[in-house]
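Dumping the structure here so I can ask a few things about it.
All protein chains but one are shown in place.
Labels for the chains are A and B, by order of writing; each one numbers its residues from 1.
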Amino acid sequence: MLELRGLSKRFGGVQAARDVSFTVPAGRISSLIGPNGAGKTTLFALITGFHRPDAGSVVFDGAPIDGLPPEAIARRGMVRTFQIVQPFAGQTVRDNIAVGAHLRIRSRRAALAKAEEVAAAVGLDDRLDMDAAALTVAGRKRLEVARALATEPKLILFDEVLAGLNPSEIRDVLPLIRAIRDRGVTIFLIEHVMQAVMSLSEHTWVLNQGELIAEGAPQEVVRDPHVIEAYLGKGMAARVGGREQAHA
Amino acid sequence: MVNLDIVLPSVLNGLTTGALYALVALGLTLIYGVLHIINFAHGALLMVGLYGVYGLNAFAGVDPYVALLIVPPAMFAIGYALQRGIIGKASHGRDENILLVTLGLSIVIENLALYFFRSDTRIVDTPYSFSTVEVLGAFLPLTKVIAFAGALLTAALMWLIMTRTDLGRAIRALAKERKGAALVGIDTDHIFAMSFGLGIACLGIAACLLMPSYYVSPQVGHGFVLIAFTIVVLGGMGSFTGALIGGLIIGVVEALGGLFLGESLGQIGIFLIFILVLIFRPTGLLGHRV
Partner (left out) sequence: MRPLVVLAVTFALIGLAPFAIASDYWLNLVIMTLYAALLGQAWNILGGYGGQFSFGHAAFFGTGAYAVAVLQVELGLNPWLGLAAGGLLAAGVGAFVGFCTFRYGLRGSYFALVTLAFAEVLRILSNSVWFTGAGVGILIPLERGAASFQFVDKAGFFWVIWGMALAAFATAWWIGHSRFGAQLMAVRDNEDAARALGVDAFRVKMAAITLSGFFSGLAGVFYAQYFLYLDPYIAYGPAISVESLLVPIIGGMGTIFGPLLGAAALQAVAELTKEVVGEAPGISLAVYGTLLVVMVLFMPRGLAGLGARIAGLGPRARRRRAARLEARNA
């Protein structure tokens, strides 16, 4: 579905992505994890056309898409959400979602109808006429999901869609993400909330300082000493490992 | 072949004018660098300063250079009050709102001047108005040479204030990190207004240096405001050295443009530079922001 080939990007002195290659399989939920500043969001921006890679290419649905602007990529069926939610403030929830719906639908009436349908699917149907700026954090996250979904994508990239939510809100959103996958949409997410990644995704990649350092099933990846070191600092792997052995 | 005898005086003239442009731009770039405000009322406030110098001369017989003791502090006070009372309260989260308010202020100031002073052009007469000095074989008006030196001195003074005083340190801290500055106890509203005041005080100095060789009318600021913007953009928004160099460049471009293309088409050159720089190098020719 989505293939990254040797993607690299440098901002001044910072190597934000270094020769990153992997393939996101169709119809599943995959994820990308890594400590703060690992370059996860930059990688999303490279994939979705907000930044141009210095080297490497991105293949989506069989065709190269690097160099295309974000709107062209969205038209091909890949949309992203933003970590810092970006509602069209001052517009209603319905209008917000309709902007997404308009990607495939010209008629205003039909786009508004589609917006209501999507709102119902994500649990925003009781807030359709509310100003998007007045939504709670959880509500805004749902709105991000709804707008993306309204574009009828093949692949959605979620940028920390669970960040900032409390445990009960996370419990509410998880089935929503699975339901989207069950509609046939491939999902690739960046996540900080480890627990969510473990229960959601079938495959995960770990990024550190712009480089892939591990991949595999989430349960295995989090035991990888490289990964533990990346998250917690040098020397931690041995200690954590030692403790686990003591438990065993 | 270009005749050097004509070009050299023209370039020197351009440099002296450019130094004054730089002084006007210095205030603008200071305000932009710290407050991230594009002060559209800059030209109108320069006009206020010029009327101040003119009025002191016409009604109290104060020499324009002596007015340096009075006009810049007064302009500082005006700037401080404007920022605290009006401009600082206008943003509502959008930079364009500040631009609109300063546009509104400039319209009010200019048209009140038009109402009170009519559109007459006024000049001050000094004993030295027509003195010249010889520089590199070219004869330049004494007033312009003084203005050139004064502009460079003011730039140096501003640099000292910014680097060597507590006020300067507070301003720079605020320019870099708004929230952090507030957290360590800097009174942000006060420092913002001080910065704005300093920027407007630069206009006061420019007015004193400019008046002996120039004139004042309600619309006089117009000519300066877009030029000052061009300089600031050219030199890199918020950069002091950029404003200085940009000012000199524009002064020379204008003088040479006027020489070869005629006065009004020469002005087009400036606007074209402005548009092209904004489109292709919005960070300015010298690159980084302060």
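Descriptive notes on the structure:
Simple rule for what comes next: a residue touches a chain if its C-beta (ideal position, glycine included) is under 8 Å from a C-beta of that chain, and two chains touch if they have at least 3 such contacts.
Only a predicted model underlies this, so the values are computations on that prediction, with no experimental measurement involved.
Here the missing chain is touched by one residue of A:Ala134, A:Ala179 or A:Met194, and it is A:Ala134. Summary of contacts with the chain left out: across A:Val99, A:Ala121 or A:Met198, the touching residue is A:Val99. Of the candidate positions B:Lys89, B:Lys176 or B:His190, contact with the hidden chain is made by B:Lys89. When the missing chain is restored to the complex, the residue among A:Arg80, A:Lys141 or A:His203 that touches it is A:Arg80.
Residue-level contact of subunit A with the missing chain is found at 48, 50, 69-71, 74-75, 79-82, 86-91, 95, 98-100, 102-103, 105-108, 111, 126-127, 129-130, 134, 136, 147-148, 150-151. Interface with the hidden chain, as seen from subunit B, comprises residues 38, 86, 89-90, 92, 95-97, 99-101, 103-115, 118-119, 218, 226, 229, 262, 264-265, 267-268, 271-272, 274-275, 278-280, 282.
Convention: only the chains that are shown with their structure count from here on.
Chain centres here are Cα averages; for subunit A and subunit B they lie 49 Å apart.
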